[in-house]
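Heads up, one of the protein chains got dropped from this complex, but the rest are sitting where they should.
Presenting chain A:
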């Protein structure tokens, strides 16, 4: 479901923005318009949508218009033209009161500089949105305390923002946004002011919270690593325009133009590509089918071992050809010969696979969260991916060791 949809949004700063629209239509770039007039193109013809429950990252260097773009979504900045829909309601057409209700109930925001109120305690900062909504004191304090507990700041209710570290302050900023219990969270460079370790910690916490809450998050950042780490999809901006929108893998593997390619060239692929991206189909034998079936499958596919699963596709281990033959000879159940293997998860990054693959003589089994076999990863596929070619399409061809 499309939670947010932006159609041809344009923002031009300056005295006569209409004139800028005409120039933009004539195909002039931000730089050319800036030179000809005193107009500054903040966002040019941005169109995209954000799915419900998705983390959508808008990334770009400073001055690329990303902070302007996110402010168009809740109309902290009025777009010069274009339309923006939240839950299929056109926010760009709303009257002041309607807009206020949307800001109270549907969209909350986390700011780069935290934007905490220095004259309010942590608790009073957190319940600000609820206070604005006019909730009674007991209810808003209860919900604010819940939100503070969620971000791990229990016990700091009575402190003032200046008494907290940067990381803790931004947790308050996050709690304040969560307390309103809106579906949409706008995060404007929310972690950029934090030092790298804290930033990583906050990213993890955000991902954990997102697992539990399934918000629709629009996350602004200038940090490519951050974008790749948390984004389900990424929109890359340059000079007010969206250059490319795609999943992290798509952006890395199929850059839309030289700019994107240049931007992503230094990325450590092993930290981005997951086992799920490079895995291929795995043949498996269901354990109660017996040793003969297992041996036949191995023969047919020209492989010397095969993964064994139960009826619900849960991975049990691996059986090799010798064991299968032994089982047939001694007419024991094949289950006796299943050797345990250490599987990897679908979302495991390549850099976490190196160790496992180097120790294993057979391909790595890839399982999902329920332990069901989803595919396998061969040594060659990893090297292939690191060389910059990812088999995004899952080929059927199978060659066990």
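Just so we're on the same page, a contact is a pair of C-beta atoms (placed from the backbone, for glycine too) under 8 Å apart; a residue touches a chain by one contact, two chains touch by 3 or more; residues count from 1.
Operating definition for what follows: contacts and distances are computed from a predicted model.
The complex includes a chain that is not drawn, and of the options "Sarcosine oxidase subunit alpha", "Proline/glycine betaine ABC transporter permease", "Bicyclomycin resistance protein" or "Membrane protein" the UniProt name matching it is "Proline/glycine betaine ABC transporter permease".
Remark: the omitted chain is touched by one listed residue; of A:4, A:109, A:194 or A:303 this is A:109. Among A:131, A:146 or A:181, only A:131 touches the chain that is left out of the view. Residue positions on chain A in contact with the hidden chain: 74, 76, 100-104, 107-109, 111-113, 115, 117-119, 128-129, 131-133, 160, 162-163, 176, 180, 186, in rising order.
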